[in-house]
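All protein chains of the complex are present and in place, except for one that has been dropped.
Chain IDs A and B follow the sequence of writing; residue 1 opens each chain.
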Amino acid sequence: MSGHADVIVVGGGIMGSAATFFLRRRGRSVILLERGLVGQQASGTNFGNVRRQGRFLPQLPLANRSRAIWGRLNELLGEDAEFLATGHIRICYRREDIGALESHARSVEEYGLKLELLSQNMLRDRFPFIGPEAVAGSLSPNDGHANPRLAAPAFAYAARRQGAQVRENVEVLNIEKSGEDFRVETASGEAFRAPAVLVTAGAWAARLSAMFGEPVPLVAHGPQMAVTEPVVYAIRPVVGVYSQVTEEGVYLRQVSRGNIVYGGGNRGPALIDARRAYVKPQNTLRQFRQISRAVPALGALRIIRVWSGIEGYLPDMIPIMGPSAKAPGLFYAFGFCGHGFQLGPGVGDAMAELIDTGATVTPIEPFHIKRFAAAPAVGAQAAARP
Amino acid sequence: MAEPHVIVVGAGPAGVRAAETLVAAGLRPMVIDEDACGGGQIYRRQPANFARPAEAIYASEAGKASAVHATLDRLAGRIDYLSNTLAWNIDDRLLYVVNGMAAAELPFDALIVAAGATDRVMPVPGWTLPGVFTLGAAQIALKSQACAIGREVAFLGTGPLLYLVAHQYATAGGNVAAVLDTSAKADRVAALPMLAARPALLARGLSYLRDLRRRGVPVLDGVVPAAIAGSQEAGVQCLTVRHRGRAVAIACDAVAMGHHLRPETQLADLARCDFRFDPPTRQWLPVVDRDCRTSVKRIYLAGDGVRIAGADAAEIQGRLAACAALQDLGRAAPDIGAAALRLRLARMDWFRRGLARAFPWPWRLAASLPDNAVVCRCERITAGELRAAVRANGAPEVNRAKAFSRVGMGRCQGRYCGHAAAEIVADAAGAPIESVGRLRGQAPVKPLPIAAKGAGLP
Partner (left out) sequence: MPPRFVRLGETGRRPVTIEIDGEPATALEGDTLLVALLANTGHLRESEFGDGPRAGFCLMGACQDCWVWTAEGERLRACSTPVAAGMRIVTRGAEKLWPSRM
């Protein structure tokens, strides 16, 4: 196992795994270092939504790039992570929210995303399982969902088969500039060198960015997820509730085996040091009410498991992606604020392009880390401590 | 402190004795019982309109069973007894329960979990056919519903329950096709010194064996289960085992299977109690001190829910746990003769270890399960699919194997596949069993209805 490569990727979630895969495809030698097992953290515990609808508009080119890759996973990786283009519907309960759905539909047209607005009657006709409280909906026919437990490992292990070094159970302790290269030291006593480093360490990335004088106010929250017993497959699109009330914002998807996975509403505690996250039992009970409003038939079912995960959030709900502002050769892609899963393949592809060629055709300026350079970060002291 | 809230989960022998001890100390504990009328599993009560006397149901244990029932009934006015209530999660000194569709959160100052046990099973090819049940199920059908699980019942597994239930069926007029023990005579001989710690129990076990033989029931030991065969139309029709190098086919329409018991530790897990690997039984068990304290303040475990030691030990642990809770709450505890009780427990523990030695968990059978054998009943995941998940993607531990293969993701949350799955993962990864870990507990403890509402309890 060589200690030197063109690129070292720190953090084996979907961002790092996809970047490793696409860098390898570009002929770069890559070492991916993952503290646990690839895809175990946010990438493996999120809802599994593969949607472009409902995003911060400047993310759409990246989301489009990613969606194109989702559709080609079998060809690229030899497996599809159970991606299904089932469509994604956002419903709302209040007439005053219809305007937001309509204006979003207009805004995304210029990015090539065509949404279909549905009246209450149209919802009832086409999607009779949706509850009567829904007054309108917005359908994105080519969005869908996938299995988060499978996606990041699919990229990482495909990259390994292509010749990338994928090292699991290796914790990075320190990264520093050493001549032309970066020197990455691990808890296993190894040292790796590369002229380029990509930090995709999720909720733990702030400690690493702080090493280069770029602290960011990254905090961790846990999604509150649950899954029902399997029932006959009847709910094809992903369903999400659009609401100004946090607790109402639930989302659900039925997998082809029949279980219904859902989440949303309030977030839960995520402990980055202990690497544990929990579902608050009160949230489980609150979600029951909301999920039944969205799809009343769920009221007949039982949940058989809940889980959470550790997702990194920035206060502006925008990820950090792009080159470092301080250290040439250092790159970041982390802090996707609970909406990174769909973007993963696109982020990996765009970052690989950026690292390989020096530029990417996908606009990512709004995600630059320099936006946090002005003010000292909340929790920057904590982030800088190892 | 104002009257402390103490909750006991479980109304079997451990839970009842814990509640009794707390009441004797002047408290009014809450007792949460998933069932309707107490007794747990071993002393499960028959429905009110059944006529059989206690002796017919509990045989030699009738006195103990009746005493536990009588105590629970006597405590009625002095405890808050919540029957048909499931404790499904725990967080921050709150116990989350549900009764039908009514959900509630119950604050506690101390929690004694006496959640009991289930059968421990090793999958056998064909075990999802209608007609395959656990030994415990066969016993419940007889004890609390006066039914046999079939017309010709084959009993397969190991442990004292194997002989006890077969004997109970034979005595009650059921047809016992065969008793098939995976343990070898040599195991039992080696364990004799430890089993002699409880001579009455040992004698009783031997008497069951003699009685079965006298009735002409084939009793084989050292068997290797091969397959349960049948059809989707009829269910179980035949059980095949290998015995002394030969295939033996037992015609039957029901199989009762089990290899001892395994503790129900889900609440302890959700409460974040420490667990430790127990090499003699090859499983992870919650850590308790000799007074039933766990690693989490104010949470105590008693009975078969922490380690399988039987009903008598459960009654003692229930008392010890209650006294520990009282002490930690700064309340005077009744004098239960703790020192003498601990001595008795020690003897029972010696016997328990003898049982594990005499009737070992046949862990090697997992590795020799054919690839097409179903391991996870709920999700229908085969041994081959589990092995593929381990080898293809290098899943070196059970939660990772679960994430890739779905083993343990079904309704039973790994209760019946978890141990065999761990053995298969260890074998496929070439790793020691302890290193593959255990399935991490996730709420709810049992399936929770989406229609549940938090309006409080009736």
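To be clear about the criterion, contacts are C-beta pairs under 8 Å (C-beta built on N, C-alpha and C of every residue); 3 or more make two chains touch, one makes a residue touch a chain.
Given the structure is predicted, the values throughout are model-derived calculations rather than measurements.
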Q: Kindly name the visible chains that come into contact with the excluded chain.
A: A, B
Q: Return the single residue from B:Asp35, B:Asp211, B:Asp312 or B:Asp328 that touches the missing chain.
A: B:Asp35
Q. Of B:Glu264, B:Asp291, B:Glu315 or B:Glu423, which sits in contact with the chain we cannot see?
A. B:Glu264
Q: Write down which of B:Cys147, B:Ala247 or B:Ala332 is the residue touching the left-out chain.
A: B:Cys147
Q: Give the residue, chosen from A:Met122, A:Val135 or A:Ala297, that touches the chain omitted from the document.
A: A:Ala297
Q | Sites on subunit B contacted by the missing partner chain, in the whole complex | A | 34-36, 41, 46-52, 118-119, 128-134, 136-137, 140-142, 145-151, 172-174, 232-235, 253-254, 264, 374, 377-380, 410-412, 415-416, 446-447
Q: Can you list, in ascending order, the subunit A residues touching the missing chain?
A: 128-129, 229-232, 234-235, 257-258, 295-297, 299-302, 304
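One rule holds for everything that comes next: only the chains that are shown with their structure count from here on.
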Q | Residues of subunit B touching subunit A in the complex | A | 88-89, 91, 94, 96, 103, 105, 393-394, 400, 403-404, 409-411, 413, 442-444, 447-454
Q: Quick one: which bits of subunit A touch subunit B in the complex? Just the residue numbers, please.
A: 37, 40, 44, 149-150, 153, 157, 168, 228-229, 278-282, 284-285, 288-289, 291-292, 298-307
